[in-house]
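Shown here: the complex without one of its protein chains, the others still in place.
So that you can tell them apart, the chains are marked A and B in the order they are listed, and the count of residues begins at 1 in each.
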Amino acid sequence: MKDKKYFITTKFLFYGILIINLLLIFISINRSSTAVLILSQLTFILFICIAWVLIKRTFSVFFTNLFVMMDKMMNRETVPDFDHIDDTYVSQIYHQLNRLYDVLQMQQNSIEQEKSKVQSFVSDISHQLKTPLTNLHLLQEALKQSGISPEEYQDCLEKQGKQLDKIDFLIRALLKTSQLENGLILIQPREVSISQTILSALEGILVLAEKKEIEVYYDNTTDYTVLHDPKWTSEALFNVMENAIKYTPQNGKLTILLSRTEKYVKISIKDTGIGIPPADLSNIFIRFWRGNTNILEGNGIGLYLCKQIISLQHGYILVNSIVNSGSEFEIYIPL
Amino acid sequence: MHILQTKNLKKYYGEEPNIIRAVDDVDLSVNKGEFVAIVGNSGSGKSTLLHMIGGLDVPTSGSVVVREKELSQMKDEELSIFRRRNIGFVFQNYNLVPILNVYENIVLPVELDGATVDQNFMDEVVHVLGLEEKLKSMPNNLSGGQQQRVAIARALITKPAIVLADEPTGNLDSKSSADVLGLLKLSGEKFSQTIVMITHDWDIAILADRIVRLQDGRIIG
Partner (left out) sequence: MVSLFTASTNKIINRLADKSIRADKRRNLFIMTTIAFAACLIMVLALIVYGGTYQINQFYRGRFQAVVSIAEPEQIAALAGDEKIEQAGLTLTMRFKALQMGKERLHVTYYDETAFRMSSFELIQGRLPEAETEIAIPASYLEKKGIEAVLGQTVSLDLGQNVPSTYTVCGLIRDEGAGYTYEVLVSQVLLKSYFSGVKIPYAVMIRMAGSEDMEADELKQDILACMGKYGFDEADIRFSSSYFITYENVSTDRATTLGIGILIMIACSVVIYSLFYISVTGKVKEYGRLRVVGITQKQMKRLIQKESRKMSFVSIPLGIVCGCIIGYLILPGGWYWPNTVKFAVLTVFVMVITVRLSIRRPVRIAMSVSPVEAVRITTADTVKQGDAKKLRRRLTPRSLAKINFSRNRKRTVLTLFSLGFTGILLMCAAAVMQSVDPEAMAHRNLKEREFIVYLSPEEDMLTSWASTYDRLQQNNPLSQDFIAKLTEEVQLRDLKSIRSCQANLFFPGNDDVDYGHTWEIVGLSRDYLESHQDALLSGTLDYDELVENQGIIIDDDGNMLKTYEHYEATVGDSVQIENDEGKKVPFQVMATVHWEDRLYGGCFIFVPEDLLPVIKAGTTNFSSLLAFNSGLEDISQADDIVYEICGANPDLEVGSIVEASAAYEHGLKEYMRRIYAIVVFISIFALINLSNTLMTGLVARQQELGMLRSIGLSNKQLAEMLRLEAFHYVLVTMAITLTVGTAAGYIFCRIFNQVGVFGEMQYTFPLLPVLAFFAALAVIALGYSVLAVRYCEKRTLSEYVKGMA
């Protein structure tokens, strides 16, 4: 590193000239010679001049390096490493600049990631919306036609209603997610019975379960008072249960267990569904991720939402699954 | 981009036939900004591995490259300075300097560098870790958990590129643990930090982006 060489040169120069100077002064005193005294002064001046030049060069190297670094950073090119890792301020600046660049880059990356996520979300939704809207159009056309029977009429209206429900569902989910993301939804934890929350979630899916003749089992003899937001937690549990039902074939079983560990309360939601391949286990909670596209319903936000809600309450979710055997979702909420 | 990479890393103690293979040929790569958890039973070599990654210990063989710098090729002075600017270490036994008070302990790496303390950041960290009342206390008047939090604050104060934590929540209750982890993750995101954490607590481990399992000095799974 050039500037380091300049440091060292300056140091040697300083000592050398100092010693020479002192010697000259000493001699001049002993010999009472003004000529020698003047000589010592001259060497001193010489030193100052050389030191000036060296220091200027050192600074100029340093500043040039900084300039080059910043240029490269602006251009998003690889930044050369000038840091000679020692105890100088110069080294500190190099280091800090590099770190700053790291941080900015990372921020940039995450912004871009978010942007692309939002973009894909938007495109997804619009995609999703397309189908029901198309269907609505078709039905509309069908209804416009003359000569349809009243049964067909009713059928069309029902179908339209379903499509509208879907749109409604989609948009609400969208809203919820964005609200959650933007912190517009507050999790308000209260010390209430967790069993109650589970039951309210169950209520929501019982109908679905019945339709598919899936047995739901829940032992509500034990109960704990847990600090949680019942409304949102219920929603989260509901999402999981809904998923479980969705991915469980006819005549399956859904078991819900409530227990506790040292620090947490554990809600286990077990199904006998198609299971989740191991590779996808960590993906299921990702926003808009949809694994098995055979199942047409769902939009990939349910589990994501669930994870958010549980995380915000300082809990976590674990998944175990064996393909074609079933999945178990374990939800931990801190006591 | 790999911020940290080990290749064929080995740490052996003693000689045949009583040789101890604490770390036995470990290849580990960590990306910038990742949160990695290292788990394993006691004696699996987790701490030894962490020490070598942090440049505290010299490997028997193999290389450790941090921020594109090969640690074994650095001179002592360089390594010390590199370490204090780029690596924040949280130890199992805290390793606070007993003759300095809490505040002085926290800002020690910054002061050794001759740099200025970012007071706002300091206040924030101290607040999150709940140490405001204890800033003037001496380490041996603190409980284990408090000392650990001081150690964590110290590790974060220079906003290092890498945070190496050896059982950082070992002595903390669940709430504090959660707070600490939250702080680590937040700091990590804000300052583009990579976090490598050893823990035996599975609940903590799953919060990481990646889990590395160590057994008998080797990575398994």
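What we mean here is this: a residue touches a chain if its C-beta (ideal position, glycine included) is under 8 Å from a C-beta of that chain, and two chains touch if they have at least 3 such contacts.
From a predicted model like this one, the values you see are computed outputs, not experimental measurements.
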Touching residue (missing chain; options A:Phe7, A:Tyr101 or A:Phe169): A:Phe7
Interface residues of subunit A (partner: the chain not displayed): 7, 10-11, 14-15, 55, 58, 87-90, 92
Hidden partner chain, residues of subunit B it touches: 47, 51, 55-58, 76-77, 80-81, 83-85, 89, 91, 93, 95-100, 104, 108-109, 111-115, 140, 154
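Criterion: only the chains that are shown with their structure count from here on.
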Whole-Å gap between the CA centroids of subunit A and subunit B: 22
Contacting residues of subunit A [partner subunit B, same complex]: 81, 85-87, 89, 91-92, 95, 99, 102-103, 105-107, 110, 263-264, 314, 316, 318, 332, 334
Contacting residues of subunit B [partner subunit A, same complex]: 32-33, 68, 74, 77-78, 81-82, 85-86, 113-115, 159, 161, 174, 178, 189-192, 203, 206-207
